[in-house]
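One structure is given below, encoded as C-alpha cells.
Left out: one protein chain. Kept in place: all the others.
The letters A, B, C and D name the chains in turn, as written, and every chain counts its residues from 1.
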Amino acid sequence: MSAGQTRSLWSDRTISVLSPLVLLGLWEICARTGIVDVRFFPAPSNIIGHLFELASSGALWRHVGASLYRLAAGFVVGCVPAIVIGLAIGLYRPVRAAFDPLISATYPIPKSSLLPLILLIFGLGESSKIAMVAIGVFYPVVINTAAGVRQIAPIFLDVGRNFGASRFNMFRTVALPGALPLIMTGIKLGAGMGLVLIAIAEMVGAKQGLGYMIWNAWELFDVQTMYVGLFVIAIIGFVMNAGFDALERAIVPWRKG
Amino acid sequence: MSAGQTRSLWSDRTISVLSPLVLLGLWEICARTGIVDVRFFPAPSNIIGHLFELASSGALWRHVGASLYRLAAGFVVGCVPAIVIGLAIGLYRPVRAAFDPLISATYPIPKSSLLPLILLIFGLGESSKIAMVAIGVFYPVVINTAAGVRQIAPIFLDVGRNFGASRFNMFRTVALPGALPLIMTGIKLGAGMGLVLIAIAEMVGAKQGLGYMIWNAWELFDVQTMYVGLFVIAIIGFVMNAGFDALERAIVPWRKG
Amino acid sequence: MTVPTTTAELPGGGQASAPKISLRDVTKRHDTQLALDRITLDIPVSTFFVVVGPSGCGKTTLLRMLAGLDAPSEGRIDIANSQPGHPQNSMVFQGDSLFPWMTVWDNAAYGLTMRKVPKARIDEVVGHYLNKTGMYGARTLYPHQLSGGMRQRVSIARAFANDPDILLMDEPFSALDEQNKTLLHEELLRIWEETRKTVVFITHSVDEAVTLGDRIMVMTAGPGRIKTIVPVNLPRPRKVVELRHTPAYGELVYDIWAQLREEVDRARSREPGSKA
Amino acid sequence: MTVPTTTAELPGGGQASAPKISLRDVTKRHDTQLALDRITLDIPVSTFFVVVGPSGCGKTTLLRMLAGLDAPSEGRIDIANSQPGHPQNSMVFQGDSLFPWMTVWDNAAYGLTMRKVPKARIDEVVGHYLNKTGMYGARTLYPHQLSGGMRQRVSIARAFANDPDILLMDEPFSALDEQNKTLLHEELLRIWEETRKTVVFITHSVDEAVTLGDRIMVMTAGPGRIKTIVPVNLPRPRKVVELRHTPAYGELVYDIWAQLREEVDRARSREPGSKA
Partner (left out) sequence: QEMKTVKVGTTNLSSDIGLFLAEKRGYFKEEGVKVELIPFDSGAKMVAPLGAGDLDASAGAASAGLYNAVNRGLKLKMVADKGTNIAGYSYKALMVRKDLIESGAFKSLADLKGKKVAIIANGAADESVINQALKKAGLKDEDIEKVFLPFPQHLTAFANKAIDAAISAEPGVTAMVRNNVAVRFTGLDDFYPVQQTAMLLINGKFAEDRKTVTAFLKAYLRGVRAYAATLKDGKIAGPGAEDMIKDIAEMTGIKDMALLHQIVPVFIDPDGQINLPSVETDLAYFKSRGLVTSDIEAAKVVDMSYVDALKPVLGPFARPK
C-alpha cells in the first residue's frame, strides 16, 4: 500500500489546497458579476492586491509581528498551566471536583466584557494583551486535556500503578502521552481562540497588531485593509494548524494512519 | 466498593460546592478589607444584593430570557451540522482534506470583527444573534467531533465494515457513539463559546439580553449591574455544564466510573 | 514441502469445482517490512481451512485481506460470489472487538441489524447463539462488565449469528477454558456440517487444528510463506472427545507440531541481534 | 472437596513459615453482582500457585485484588513484605496492556525505569528478556505494529524484567503458539527455580497448570468460590516435554479436567433464561 498511500496523501494535499481556492474563486465570481456587494465584500483578487501593497510598505509586517509576539507569549502562559491542571483534573477526582465548577462557570464569561477589568489589573501595555490570549488558550486546552485523560483506557492507569509509577511519572508516562492527541486538539482550539482574543485585546490601547489594524480599518471604513487583516489572520490560523499537525505527527509516532 | 463510592461521590459534591464558595469568600474578604478596589471589584455580597434587586424588578429575567432563547436557537443551528460534518471529517480522508483547511483558516477569524458583516448578511434582528451563537458553537463541536472519531480504535471501524454497516450506519453505530464522550466535551466548549459570542452580538440591535445589559452597564459605569450580568452568565455556564454532564452520564452508560 | 502449493497438487481437494477463495502471489508489506511473501493458494468451497504458524508470521494479516479489510501490496485475491441472503464473510477478530457502547445482545445482533433482518428473526438467531456461547444470561451487560473469555464468546456469537458465506476466525477460542472450548468446537462443527460454509480458522493449538480442519496450512516464520498444507483425512462427523484417542490423530498432531517447532527455532536463531 | 481450604489442611504446604499471601473471607461485588464469594486462602512463600476455573468465574478479579488494583468488598488480604530491592508484585495483564505510545523496548523497561534502576542494568535485563521472548529484533516497533502474540510476549518480558517478589500472570501464554509457549514455560520455570518467587498464574490450559504449578486451585462457576486446591507433587526441576509422558501427569490432568467440566456444566445449566 506504500505506493497507494503516497498517491492518496498526494491527492489529499491537492484537495486541501483546492478547497479554499474553490471557495475564493466562487467569491471572486460573485464579486465580479455583482452578486455580492463589492463595497462590503471586495473581490479576493482586490484584497490580495491590497495585501501586497501593505506588505511592501512594511506596515503589515509590523502589525503581524506585534500580534505574533503577543500570541506566542500568551500561548505559553496559557497552555502550560492548562495542561498541568487538565492532567490533574483527569487523573484525580477531588481535583476534578474542585476545578470543574470553577472552569465551567468562568469559561463562558464573555472575554470582551472582561477587557476593562483586565486593563485594570494588567494595565494598557503588552501584559493585558498577553493575558487575554492566555485566557483564550487556557480553557480549550484544560477542558480537552481533562477529557483526553478521562478517555485513556483504565488498563493503562492500572499498568502505571502496578509498575510503581510515581505521581509525577503517572503524569509523564501515562496521562500525558495517552491524552496527547486530544491535548493537541485542545491546543489547536486554544490557539485559534487566542487569535480571536488578541484581535479584541488589540482594539484597546494598541497602536499595532492585526486586531488594531482591523478595528482601525473599520473605524476608517477602509474595507480592503480590514479584509487584509482578516485574511492574514486566516492564513496565520491555517499555518498554525498545519504546524500543530506536523508537530502532532512528530510527537505522536505511535498513532496509526 | 458501593458504599465507598457513594461516600466519595458525596465528598466530590461537597468539594464542587465548596470550591467556588471559597473563592467568593476570599474575594469578599479582599473587598471588605480594601485589598481590592471596590469601585471596580465590588464585594460578592454587594453584587448578590444587587442581583436580587434586579431579579425582583423583573428586568433581569427579561435579559436572561432573551439571551437564553438566542443561545438555544444558535446552539441547535450550530451543533447539528457540526456533528455531522465532524463525523464525516473523522471518517473520510477526502472530506477531511477538504474541510480541515477551511475550518482551521476561518476558526481564528475574530468574530467581533465579523459582526458588521454578519449584520449585513443576517439583518439586524434575532437571526444575526443566532448566527453569532451558531458560529461560536460550530467550531469547538466540529473540531472535537472529528478528533473524537479519529481516536476510535481502528478495530471498531473494521468491525463495522466487516459486518456490512452502511455509510449511515457507520456514522450512527460506530463513529457517533465512539466519539460521543469527546463530542460532549466539544458541546460543552461550544456552548460556553456561544455564551461568549451572544454577549458580543447583543451589543448591536438588541434592547435586551445579558450582553446588552453588561455592555450598557459599562457604558454607564454601573459596575454592580455589570457584575450581576457576568455573575448570571457564570451561573448559566455552570448549570449548562452540569446539565451536559448529566446528559453525558445518561447517554454514555457504557463508560466506566 | 516448502514450495507454495496450489489446489491441483492437493490430495483430497475439490479440484473439480472452482475455488471459493483464490490467492495469486499475494504479498503484503507493512511500511517496508515484508509480512507475507507471495502466497498462492486456493481454498475450495465448503472447506474447513486451518492456518497455523509461529507468532507474528502473518496469519492475521492474511485473514484481514481475505475479509477485504486490507488490500494486498501485490498479487490478487479472488473470492467467489456469496449465496444470496448471506453476507460474504464475517470475522471473529483477534483480541477485543466488541463495541464498548453496545450491550452483549446488541453486539451479537450487530451484523443482522446492519442487514435489516426482521426483528423476530434477530431475536431467535441471536438468542440461539448467545445461549450456545453461554452468554444469554449476560445479554444486558456492557463489554467492560465482562471477563476476557466472556467477551470472546460474544464475538463468536456475533459472527455465527451473521450466518456468512465464509467464516473467518482468528484464534477464536484462545481465552476460553477447555470445556467451553469443547462445547464451541462441537457447535462449530455442527454449523459447518449443516451449512457447509467455507471456514478459515487461525489457531495456535495443533489439537484444535486437527480436530476441526480439512486442511492445515503451516506457515513459515519471518515473512510468512506457505511451508506446507497438510490434508486431514479423519472421518466426519467427528466427535471431539473420542477423536483424540485415534492413532491417526496423534500422528497428525505430531507431524504438524514438528513442522512448527522447526519454524520457531529457525525464527529464533535468525532473530537480529539475538543474544541467545 | 468443595469446602474452602486453608494452608494448614494442605499436604505439602509450607505450614511452618508465614504465608506470603493470605486472604480471609474475601468477597468482591461488581455493582451488585457477586463475583467472588468468601475466598479464604493462604499462599506460602515461593509457591507456584495456579488458578483454573470456567470463564467468568472471577480469576481476573482475584488477581487484580492481589495486585492491589481493586479493593475487596469484604474481607481482608494480607501480603508479606517484599524483599528489599524488589517491587512487591508485577502483573501480566489479560489482553492488551502495552502502552501504545512506547516502543517495545520502553514498554519492557517500564517497571525498571519507574524504579530508577541504572541504565546499564536496564539495558542488560531488558535485553535479556526481550531475547528470551523473541522480541529483541522488534524492540524499536510500537505495539500497533505487532501481532497479538508479539504484544503478549512484550507484556511478559515487562513483568519478568521487573523482577518482582510476586509474579501475577493472567493467561500470559494464551495467544502464543505451542513452541513459543514451551520456550517461555521453560524460562518461567528457570526463573522460579532460581529466585523462588511466589507466582500466581491463571490459565485455561490444564496441561499448563500441571506442568508449572505446585498447587492448582479450581474455582467454581458463578460467584467464584474455591472448589478444590490440588497439590502437584511432580518432581522438580521439571522438563516440560518429558513430563507429559509420566503417568502421574496424565492422572492429574484428567482429575482437574473432570472437576472443571463439572463446573462448566453446572454453570451452563444454571444460566438464567437458558434455552438449551
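Just so it is clear, a residue touches a chain if its C-beta (ideal position, glycine included) is under 8 Å from a C-beta of that chain, and two chains touch if they have at least 3 such contacts.
Please read all numbers here as calculations on a predicted model, not as lab measurements.
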Query raised in the report: Among the options A:A43, A:L87, A:V133 or A:V223, which residue touches the chain absent from this view?
Result: A:V223
Requested in this report: Would you indicate which residue among A:R13, A:K207 or A:R249 is in contact with the undisplayed chain?
Outcome: A:K207
Requested in this report: Since one chain isn't shown, list which residues of subunit B touch it in the complete complex.
Outcome: 37, 39-40, 115-117, 119-120, 123-124, 203-207, 212, 215-222
Requested in this report: In the full complex, which bits of subunit A touch the chain not displayed? Write them out.
Outcome: 37, 39-40, 115-117, 119-120, 123-125, 204-207, 212, 216, 218-223
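The definition used in the following text is that only the chains that are shown with their structure count from here on.
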Report summary line: Whole-angstrom distance, CA centroid of subunit B to CA centroid of subunit C, is 49
Report task. Provide the C-alpha centroid distance between subunit C and subunit D, rounded to the nearest whole angstrom. Result -> 28
**Report entry** Shared-contact residues (touching 2 or more other chains) in subunit D
**Finding:** 31, 95-96
Report task. Indicate the residues of subunit B shared as contacts by at least two other chains. Result -> 256
Query raised in the report: Can you list the subunit B residues touching subunit A in their complex?
Result: 8, 11-13, 15-20, 23, 37, 40-41, 93-94, 96-102, 104-114, 116-117, 120, 139-140, 143-144, 147, 150-151, 154, 181-182, 185, 188-189, 191-197, 199-200, 211, 214-215, 218, 226, 229-230, 233-238, 240-242, 256-257
Report summary line: As the complex stands, subunit A meets subunit D at residues 155-156, 158-159, 161-166, 169, 173-174, 177-178, 180, 252-254, 256
Requested in this report: Sort out for me which residues of subunit D touch subunit A in the complex.
Outcome: 64, 67-69, 87, 89-91, 93, 95-97, 99-102, 110-111, 114-115, 142-144, 158, 162
